[in-house]
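Worksheet: the structure to be examined is printed underneath.
In this view, the complex is presented without one of its protein chains, the others remaining in place.
Naming follows writing order (A, B and C), and every chain is counted from residue 1.
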Amino acid sequence: MNGLTGEFARGVVRENPLLRLMIGLCSALAVSVKLESSLFMSLAVIFVLTMSNIVISALRRVTPENIRIPIFIVVVSSFTTIVDLVLRAYFPAIYSRLGVWIPLIVVNCIILGRAEAYAYKNNIIRSAMDGLGMGLGYTLVLLIMGFVRELIGTGAITLLGATLIHMGSRFEAPILAISFPGAFLAFGLLMGLLNKLEQRQRRAK
Amino acid sequence: MLKVTSSPHIRAQENTRYLMRWVLIALAPSALYSVYLIGTNALSVILVSVLSCLGVEVIWHNLRDGKHVSRTWWELVFLLAIPLLGMVPALGAFVQWIECVAILVVLWFEREHRFDGSAAVTGLLLAMVLPPMIPWWVPFFGAILAIAIGKEIFGGLGYNVFNPALVARAALLISWPRYLTAGWFKPVVDASTSATPLVLFKNRLGAEVSAVYGPLLFSNTGGCIGEVSAFLLLLGGLVLAWKKVIHVEIPLAYLGTMAVFAALAHNDPIFHLLAGGAMLGAWFMATDYVTSPLTTKGRILFGVGCGFITMLLRLYGKAPEGVTYAILFMNMLTPLIDRSLRPRVYGHIAKPVRGGK
Amino acid sequence: MDLNRYFLIFLAAFLIQNILLIRFIALCSFFGISTSVETSVGMSLAVIFVMMVSSTLTWALWNFVLEPLGIGEFLYIPSFILVIAAFVQLEELFIKKTAPALYKAMGIYLPLITTNCAVLAAATEVAKPGFIKLSVAYHYTLPEAWVYTFGVALGYSAALLVFATLRERIDIAPVPPAMKGYPIAFITASLMSLALTGFAGLFGV
Partner (left out) sequence: MIAVKGFRGGVHPPTNKHLTEDKPIRKASEPARAIVLLSQHTGAPCEPLVKVGDYVKVGQKIGDSKAFVSASVHSPVSGKVASIEPWIHPALGKKVPAVIIDSDGQSTLHESVTPKGSAESLSQEEIRAIIRESGLVGLGGACFPTAVKVSPPKGKTIDTFLLNGAECEPYLTADHRIMLERADLVVEGAKALMRAAGVRKGIICIEDNKADAVKAVERALRGVSGLEIAVLPTHYPQGAEKQLIKAVLGREVPPPPGLPLDVGVVVSNVGTAAALATTLRTGLPLISRIVTVTGQSVVEPSNLEVKIGTLFSSVIQDCGGLKGEPGKLIMGGPMMGVAQYTMEAPVVKGTSGLLVMSPEEAREEEGTNCIRCGRCVEACPVNLMPLFIRAYTEAGKWDMVERYDAFDCIECGCCAYVCPAKIPLVQWIRLGKNELMSRRKGGK
């Protein structure tokens, strides 16, 4: 794989930020309690990640090496503030659910990590693709986790007030799935499952 | 042919199975008594829990070791499909018995498997910390959690960090709180309430609870299956101490700390020792080898910690009982305790250099 | 001077709302650093120190500058993170000059702390109470902010140290191959979190 699709796909699978690079975990565990919050958090992260990658890449030739980190932070925190204010204004319910995690995007390791490791060294289009790919990798895991945890833990999936799936009244949802320990547990099991699949694939080759 | 092995060439009689067998023997009076008092509900919880633990262990080991893999998968599907029979109205009430028989059939197929007895102990302990009046699938899932997440995923016997039975209980408590905080055994004498003494105490109806030593000791008190008789549990614990199966410093430190704490907080120490899961926890849960410290000093610290947290949670916490979390919390500290309280090696002047990279 | 209140703030910050196990903040360092007990101790010391100072700075910044000027809602993210980043940079230089031994012990952890969400989270919480949903306080006085921050930092350190000792033990266990490494670490964290859930509601916190 090479070229732009390569940049894009890399973040989704091979260097998935959550499952492979082990960064950006905090928010992923916290917001994956519901599909809805996973979705909005992912959108916020994709936006901030892509935009800051673009801006940092664009400024990379004029950014002095020794103060690059503060500059990255200023860029990232500007976009984070935008998301913060937009969500607060238009989706107050979701904002209050996501709470601390929106402002904490600014220290989300994915974003600063990509800025430092990629955007600062590559051109704008590549950086944008990298941001999108990484964001999508994050989104993918978040959606799976959000879906599974919400479905098992509450017995139903609701999105923007509409109930999409309902397991029926005889299903007694284990609250464990949406609890704090459940987040770690689900994530650990998901990683184990992927490892298992990968091992099987490797053996098949 | 002369056999050549490394010294020593003689071994003590005790083995892992022997130790596990004694734990089961020590728990048996309490378990049987609860079945006698409570009836089939207790029997069903105990059977489902013990058999499921054994079943999960066999299936996990077979898949892990690659033994009879296809047969094992069929067994797994078979056992997991049986709960679906609960949908059939006529069968609904009997599913637990069908499941028990099914597990027995599977165990018969796997009869050459070497059981070390730890799964049976975990299963019985799990049953003892559950209320008797719960749907049968609660201990079923509990057993899966205990053996799979509590133990086998860490590498099996001896490698788990937390007490498997208590992991399962805590997870079940989060998952289905309404079953785990109700469904207590109803005492025969005082049928007007189904609350446990600790719940009564929590609700500040505690003035008269001190007068219930008799019921606490000998039955007739609300609570989990394993809480029907503090006396029988104490007896079992003493048997284990006498057979040198458990290290007696843990229960002594545990119960001693509880008593002192209670007395300092102007509570009735004896009530706190007899009520709830204190006896079961101190003698059977906290003494689990795998999850408790290795040195005498460490074990005393462990017991004191358990007793302190238990009383803290009982007196100032939200829930009436704290034994489960106290022991789980101290389990978590066990590697740290083992690391910090290493015995001074013979001939070494100062404390040994702390381990670590 | 209500000692009781200090105690409750500390207990909540340290144990019941443990920043790592219950609030899911700073997990990247939790999983990344805890592979060895020694590094965990080093990181903990660095975090305790940086957190105390950062919280003092942000508390002052918020109460004396941002809030009186009414620009807090827009600027708190960039200004706080910049204050922290700047302080960490200065501190690194300062320690390097004045206390080489200390620098040796915690120097390599300092750059990592800038992106340690726990620092930003605690620093923001003391300025804007309710940030990480702590129900004890609505407004922190400076001593309360210190107590709170110290509780958070100590809770972080304790969880990190305990987790490192657990991982040392799990490290040599025959964990199923698919679960080796991070997956089993997540399961362990899940059970730690499970053990802490029992403390919810202690003293009404």
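We take it that a contact is a pair of C-beta atoms (placed from the backbone, for glycine too) under 8 Å apart; a residue touches a chain by one contact, two chains touch by 3 or more.
All of these numbers come straight from a predicted model, not from anything done at the bench.
J.: For the chain omitted from this view, which of the shown chains does it touch?
T.: Answer for the hidden chain's contacts among shown chains: B, C.
J.: Which of B:71, B:178 or B:348 touches the chain that is not shown?
T.: Only one listed residue reaches the unshown chain, and that is B:348.
J.: Counting contacts across the full complex, list the positions on chain B that touch the omitted chain.
T.: Touching the missing chain: residues 2-12, 14-19, 114, 116, 118, 155-159, 247, 289-290, 293-296, 338, 342-349, 352-357.
J.: List the residues of chain C that touch the chain left out of this view.
T.: Chain C touches the missing chain through residues 171-172.
As a convention for this text, only the chains that are shown with their structure count from here on.
J.: Does B-C or A-C have more contacting C-beta pairs?
T.: If we tally the contacting C-beta pairs, A-C comes out ahead.
J.: Centroid from C-alpha atoms only, then distance chain A to chain B, rounded to Å. What do you get?
T.: So the centre of chain A lies 39 Å away from the centre of chain B.
J.: With centres defined as the mean C-alpha position, give me the chain B-chain C separation in Å.
T.: 34
J.: Roughly how far is chain A from chain C, going centre to centre by Cα mean, in whole Å?
T.: Averaging C-alpha atoms per chain gives centres 22 Å apart.
J.: Among the residues of chain B, which ones contact at least 2 other chains?
T.: 149, 171, 174
J.: What are the residues of chain A that contact at least two other chains?
T.: Only 179, 181-182, 185 qualify.
J.: Where on chain B does chain A make contact in their complex?
T.: 141, 149, 171, 174-177
J.: Applying the document's contact rule, which stretches of chain C touch chain B when the two form their complex?
T.: Touching chain B from chain C are residues 36-38, 161-162, 165-166, 168-170, 173-176, 179, 184, 187-188, 191-192, 194-203.
J.: Can you name the residues of chain C that touch chain A in the complex?
T.: By the definition above, chain C touches chain A via 21-28, 31-32, 73-78, 81-82, 85-86, 114-117, 120-121, 124, 131-133, 176-180, 182-187, 189-191, 193-194, 196-197.
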